[in-house]
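Taken from a larger complex, these chains appear in their original positions, while the remainder are omitted.
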Amino acid sequence: MVIQQRLQIETRGRNTYNITRQVAQVVESSGIETGICQLFIHHTSASLILCENADPTVRSDLEGFMSRLVTDGDPHFEHTLEGTDDMAAHIRSILTKMDLSFPITQGRSDLGTWQGIYLWEHRTHPHRRQVTVTLYGEAE
Amino acid sequence: MVIQQRLQIETRGRNTYNITRQVAQVVESSGIETGICQLFIHHTSASLILCENADPTVRSDLEGFMSRLVTDGDPHFEHTLEGTDDMAAHIRSILTKMDLSFPITQGRSDLGTWQGIYLWEHRTHPHRRQVTVTLYGEAE
């Protein structure tokens, strides 16, 4: 049994966006009891991560770390036509990945207590991002 | 055909722990001939990696690199309530990921000769870590 659904996520620029609930709704309405939920973002300047979901300073510290690691407008970059954040966004996305999978158990997203699913927008301007959710497994 | 099993891994603090054999046992007892093995760790301060499995200095060099890249107690961090290793552990986990998939071929884990599966504990204190193994594919 395979179920596939496309989500559209509107971002308001560089930030992390919690999509845990939207994904959970796809899982819970699927009828799959045991299996895998696979998420995929169809872009090269935004990524999907699991992150601590309780204290917002975890995500601001993460953003701070990443912006120091990959400098916007790094003078080494040749790919600069689309702005100082663009090449950094590609690197940030590759370091944090565009695909993500987790188990479905007893009909639900089987995440840890402190794990939230976030879309990480790496561009500074707002974007409409496409995420495909593919579920596969066995119904009850 | 979908099979799911939970492993509990006791860690003794920050280090890499070889779980290749435990995972292989789940694969080999499943009866699945061709498919995928998906691993998921239900935490945000430990991760799952594939690493060279022959020379232990690969893993100590990896640890050294990561601890220089993500500094414990970095004065930029605001999320410090749980200790100087906590925010670093979240970042280290996101950079190395909490999910991992590899093929099952002829009823076995189809890893390269030098690939071992490691749980990377990023906290300095011991923890009990939960890993879900989900296998799907076809029996012979």
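Letters A and B mark the chains in the order given here, with residues in each chain numbered from 1 onward.
In this text, a contact is a pair of C-beta atoms (placed from the backbone, for glycine too) under 8 Å apart; a residue touches a chain by one contact, two chains touch by 3 or more.
These numbers come from a predicted model, not from an experiment.
Asker: Given the 2 placed subunits, let me have the overall number of copies in this structure's complex.
Answerer: Number of identical chains in the whole complex: 3.
What we mean here is this: only the chains that are shown with their structure count from here on.
Asker: How big is the gap, in whole Å, between where the Cα atoms of chain A centre and where those of chain B centre?
Answerer: Inter-chain centre distance comes to 20 Å.
Asker: What residues of chain B sit close enough to touch chain A in their complex?
Answerer: 2, 4, 38, 40-45, 69-70, 74, 76-79, 81, 87, 90-91, 94-95, 97-99, 101, 130, 132, 134, 136
Asker: Using the touch definition from the top, list the residues of chain A that touch chain B in their complex.
Answerer: 34-36, 49-52, 55, 57-58, 60-62, 64-65, 68-69, 95-97, 100-103, 105, 110-115, 136-138
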